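If you scroll down you'll find the structure; I have some questions about it.
Note that one protein chain is taken out, while the other chains of the complex remain in position.
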Amino acid sequence: MTPTEIAVIIFLGGGLFFTLVAAVGVIRLPDIYSRAHTASQADTLGAGLTLVAVALTLGLEISTLKTVLLLVFIFITNPTAAHAVARAAHEQDIEPWREDR
Amino acid sequence: MVNDILLGAAAVFVVLVIVVLYRAVRGPTMQDRVLAVNVIGTNTVVILALLSAALDVPYFLDIALVYALLNFLMAVAISKFTVERGGVM
Amino acid sequence: MPEEPPDQAVDEAILVPVGESVTLRNTVAYAVREALAASGEIHFVAPLASSAIGDVSADGKAELEELLERATVWAEEDAGDEAADLRIETAVVGADEYLFGPDDYARVLTDYARSHGVERVVVDPEYSPGGNVPLLRPLQVALVEAGLTVEEAPVDRPTRRGQLLRRGGLLQFATLFGVSFLFYQLLSGFTLSGFDLVTGVVSATVVAALLHRIAFSDRMRLGVIAKRLVRLAIFVPYLVYEIVVSNLLVAYVVLHPKMPIEPRTVEVRSAVWGGMPVTTLANSITLTPGTLTVRVRGQDFMVHSLIPAAREGLFDGSLERAVRFVFYGRDAAGISTPRERDDCRILDTVTENGGEED
Partner (left out) sequence: MEYVAYALVIFVILTGIATALLRDVLAAIIVFAAYSLGMALLYTLLLAPDVGLTEAVIGAGVTTILLLLTIVKTVRPGGERTFERLDPRAALACGALAVVFGLTLPDLPAVGDPNSPILSYDAVTGHYLTQSYAETGVENTVTAVLAAYRGFDTFGEATVVFAAGVAVLVVLRREVFT
């Protein structure tokens, strides 16, 4: 295996792991606010790592540039979308869950 | 070989998408659904990128770009809708 | 709530409490119209929140004075030919007191009104004294109890207001054109064929012509932007590092069988201001796992935090410092942390601070 392939596999593994965390979090966590945490963050990192893996496989070409653009875009929009969702929940007076109530 | 790994990763991503679908269907609040669909959308973009690399079809990435845009717009539009149309909700 | 001004108020002076708010511009316009219809006397009064920037309250005062000056300029602009009829007075009040609750604000405002013989108050509906959201309604009640006439300026609420169009210049146009054109060429794969170049120029021109007055919020200065881009390049690796580290923390918590989470909503009054810096900070906070920006008003961030460690990190303000570094340079990075400034607190419920919208 070439070093590039090893790097691809490492990044892909990381991406899969964090996306798995996002999925588990979205299912397991108790309320919309805490779900928004994993949805925006673990998922963003998972997607980011996977896209890095894709960019590495592609090597140096136009497509790589597009992948990087995609990555930047996801890193900007994902937290914004999560914020929009959380804010919508807040404005509808949805109470956050607490472990002691 | 790398192509097979990428395809396998895409398959795992689709399975994760199916898992997240539970939240989109179950809710309980509308925001949960929007959030779940947003996660599904992000993963879709990633799947497209993976397929593009694995099958060596560069223009899949263009679709992925359009998708990323749409996904964001959808989450914001529905969130805005649920707030401003509070009476109808 | 567009109420007709009461008739008996016709020859009265008007007091406008001034604070940083999105609708301040429109409130000033409304107050000036009302004042010209009446005595032409208008008082812009800015109560100084002691907690504004902790011990550097001189800064806070200077900021308010600048705001008052801006309000005065706007008022004169609105008055136009009738500017001679308009008498404007400005004051910063409460500088020597510790303003905390709505009653404190009401007291200093009432004192001012008494000593200047003003009985009518026009309130900016988005005015948030001390940056705390729920103060406005109680403040109004307290002012009414003190015997003043209080009305809210009939301006549009944030969801559908805001001055979208700005003055656009050649620089804005050129930047937008360049970015769109590059994006188009990227999508077409940089073939640089005649067709792609021509269609690219056409599309980029359409985009730039339609949007160059909307797309930029600040006045553009190339030097500043270049400096910020360089600092941003330093900031991004740091952000990625933070994201990965705290993502591992959250992953541990989420995958742990017992899921030991302790979610709390906290409020932080950050020391960044302006559109881009606040947006950057809010997005960075959301990107760092364990913290999620729920709502932002001016400098006040309402943040939902999942685990205590994330909360501590937020109060230590390392991200805030980094964002300040990006936008204001290395000197500004040194301001004390939110914890030292005493600008953070844990809220008991969300709705305690919500529900003020309608």
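A, B and C label the chains in the order they appear, each numbered from 1.
One rule holds in what follows: a residue touches a chain if its C-beta (ideal position, glycine included) is under 8 Å from a C-beta of that chain, and two chains touch if they have at least 3 such contacts.
Note that the structure is a prediction, hence the values are computed from the model and not measured.
**Student:** One chain isn't displayed here. Which of the visible ones does it touch?
**Tutor:** B
**Student:** Which listed residue (B:V2, B:V34 or B:V83) would be found touching the missing chain in the intact complex?
**Tutor:** In the complete complex, the chain left out is touched by residue B:V34.
**Student:** Name, in rising order, the residues on subunit B that touch the hidden chain in the full complex.
**Tutor:** Looking at subunit B, the ones touching the missing chain are residues 7-8, 10-11, 14-15, 17-18, 21, 24-28, 30, 33-34, 36-37, 40-41, 44, 47-48, 51, 55, 57, 59-60, 62-63, 66-67, 70-71, 73-74, 77-78, 81-82, 85, 88-89.
The rule is short, and it goes like this: only the chains that are shown with their structure count from here on.
**Student:** Taking the mean of the C-alpha atoms as each chain's centre, how many Å separate subunit A from subunit C?
**Tutor:** 28
**Student:** Rounded to a whole Å, what is the gap between the Cα centroids of subunit A and subunit B?
**Tutor:** Distance between chain centres: 11 Å.
**Student:** For subunit B and subunit C, let me know how many angstrom lie between their CA-based centres, rounded off.
**Tutor:** Centres of subunit B and subunit C (C-alpha means) sit 32 Å apart.
**Student:** By residue number and range, which residues of subunit B touch two or more other chains?
**Tutor:** Each of 58, 62, 65, 80, 83 in subunit B touches at least two other chains.
**Student:** Show the residues in subunit C shared as contacts by 2 or more other chains, in ascending order.
**Tutor:** 187, 189
**Student:** In the complex of these two chains, what residues of subunit A are touching subunit B?
**Tutor:** Against subunit B, the touching part of subunit A is residues 5, 8-9, 12, 15-16, 19-20, 22-23, 26-27, 32, 35-36, 39, 43-44, 46-47, 50-51, 53-54, 57-58, 61-63, 66-67, 69-70, 73-74, 77-78, 80-82, 84-89, 91-92, 94.
**Student:** Could you list, by residue number, the parts of subunit C that touch subunit A in their complex?
**Tutor:** 186-187, 189-190, 243-244, 247, 250-251, 254-255, 259, 261-265, 282-283, 286-295, 302, 304, 306, 349-351, 354-355, 357
**Student:** Name, in rising order, each residue of subunit B that touches subunit A in their complex.
**Tutor:** Where subunit B meets subunit A, its residues are 1-2, 5-6, 9, 12-13, 16, 19-20, 22-23, 29, 31-32, 34-36, 38-39, 42-43, 45-46, 49-50, 52-53, 58, 61-62, 64-65, 68-69, 71-72, 75-76, 79-80, 82-83, 86, 89.
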